[in-house]
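A protein chain is absent from this complex, but the other protein chains hold their places.
By letter and in written order, the chains are A, B and C; residue numbering begins at 1 in each of them.
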Amino acid sequence: MLILKIGGGAGINIEGIADDLAGAPEPAVIVHGANAWRDDLADRLGVAREVVTSVRGYDSVLATEATMDVMLMAYAGLRNKRIVETLQRRNVAAIGLTGLDGRLIRGKRNPGIQVRQGEKILLRRDLSGKPQGINVPLLKLLMENGYTPVLTVPICDEQGFAISADNDDITAALHRELRASMVVSLLEAPGFLSDPADPGSVIASMSRADVKQWEERSTGRIKRKLHAINGIMEEHPTRVILADGRTAHPLADARAGRGTVIA
Amino acid sequence: MLILKIGGGAGINIEGIADDLAGAPEPAVIVHGANAWRDDLADRLGVAREVVTSVRGYDSVLATEATMDVMLMAYAGLRNKRIVETLQRRNVAAIGLTGLDGRLIRGKRNPGIQVRQGEKILLRRDLSGKPQGINVPLLKLLMENGYTPVLTVPICDEQGFAISADNDDITAALHRELRASMVVSLLEAPGFLSDPADPGSVIASMSRADVKQWEERSTGRIKRKLHAINGIMEEHPTRVILADGRTAHPLADARAGRGTVIA
Amino acid sequence: MSTVPVCPVCDAEVHLQGTTIVSELVVCDSCSCMLEVRSLDPLQLAEAPQEQEDWGE
Partner (left out) sequence: MSTVPVCPVCDAEVHLQGTTIVSELVVCDSCSCMLEVRSLDPLQLAEAPQEQEDWGE
């Protein structure tokens, strides 16, 4: 079984990915982002992004009711259904769902971010969280009947509220419970770059120990992505491939090991 | 089994409807609109609505790629997931889907509208269609496992494209194949009004013959709604209730016959 | 237009004015079928779909 994570950039070649899935079908769960569509929609609607800096110096975009509405429209509405359409056009039986639907992805609300304001410290709570569990019976029910779930945020918190979560964390949570034979992450880069500024610096293969070292040396988004991959490799080692989602056949390339293979 | 159609107006009391469903659970399929959210989003994004007048004098809003994107964001994204959230908050196992997902609602593309331009007549094709069939096995699979499907447009045309369709036609198509014991339609009106301008003119009960007569006498949206109800009553007569979706307990009221009962 | 367009239904020649545009509906003079101009270059004619009850939307 394949877990296929599709990045949220506008450069991703969804038609090529759909051709590859239709060409060599296999049971698969797809997780996708839509940050390019979200940012465009937020700009057009004038929904401001509030960035707060935690007392430990990390910047975070606060997930508010307004940004959640934009997320619902961009991820769950526009991008999710256009991906389902692209797959259905090639007779892949796609079914688009968020983590809220049928409580597919249950999560725990983040405790809030400690933010300095003058000499006070405030706890800023928002609508974000960490995935904790997957509704495996529902996913299996759909897959055993030939459907390909196409999943995206939001996920569902303890009280049934829609909250945002990181797609790498979601991918790791899915693998933890579905034990995929392969996890493919399609990015807007040729694979993991030792020097993020140099597209030629793709690392062809990494061992589990390599991933750990790179996590310690990285910062920000990359560190977070490697942290999630480490979680995958520690609990249920599998074949993880980071490949370029912009080529003519991104999934075929990934299946052929073109990109960064972690095993 | 209940088919519950929820109107797309901003005045609908979705929390009250969710309380009623949670309070007296029964197997149900929900179909909802979101025209108020669509119009607001189209205005904010500056997406113009192109209205064409057919050679026979009927006005239609053309379903274009741009208006379809707005529909995906407003119906399938924002409104669908907020209804699912409202139900999940009350432990109703809602699962939000469009007709595109798993080809739940298959439709046929409209042949196009004949429009006069100077002395020429043009055929204006768009992304709208009529529902033709329901993926009953998928709906039953979900309902037998305790889920409440919450459906909305788009539906899926023959080639897997997303197309729009009328929610009354969708409700009739669902009933044709699911044979509901009751069909409730919650509107922004106390029921069927003999005089649309007079909220006090609710007709408490109508026979099948009454509905036919009213269809002939009505025009526009109301005529279309009655036409769909006639379709329901002709093929598989059942109890159809048009009730006010704005009260404290819209579904409980409808179940108690408060509104227009057609049987 | 080098080749003379023919009616897809009855194969008779179809005489189009110079002002014909895509999506235009024209009637075949010989079989009086309603034809749709699908494209101009290349010229493609197709039988226009039967109009069904039209409700306006």
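Everything below uses one rule, namely that contacts are C-beta pairs under 8 Å (C-beta built on N, C-alpha and C of every residue); 3 or more make two chains touch, one makes a residue touch a chain.
The model shown is predicted, which means the values in this text are computed figures rather than measured ones.
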item	value
Chains shown that the absent chain touches, full complex	A
Sole residue of A:A24, A:V61 or A:V136 that reaches the chain not shown, by the stated touch rule	A:V61
Absent-chain interface as seen on chain A, which is shown	54, 56, 58-61, 63, 110-114, 120-125, 128, 166, 220, 223-224, 227
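The working rule: only the chains that are shown with their structure count from here on.
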item	value
Distance from chain B to chain A - Cα centre to Cα centre, in angstrom	33
Inter-centroid spacing, chain C versus chain A (mean Cα positions, whole Å)	49
Between chain C and chain B, distance of the C-alpha-averaged centres to the nearest whole Å	36
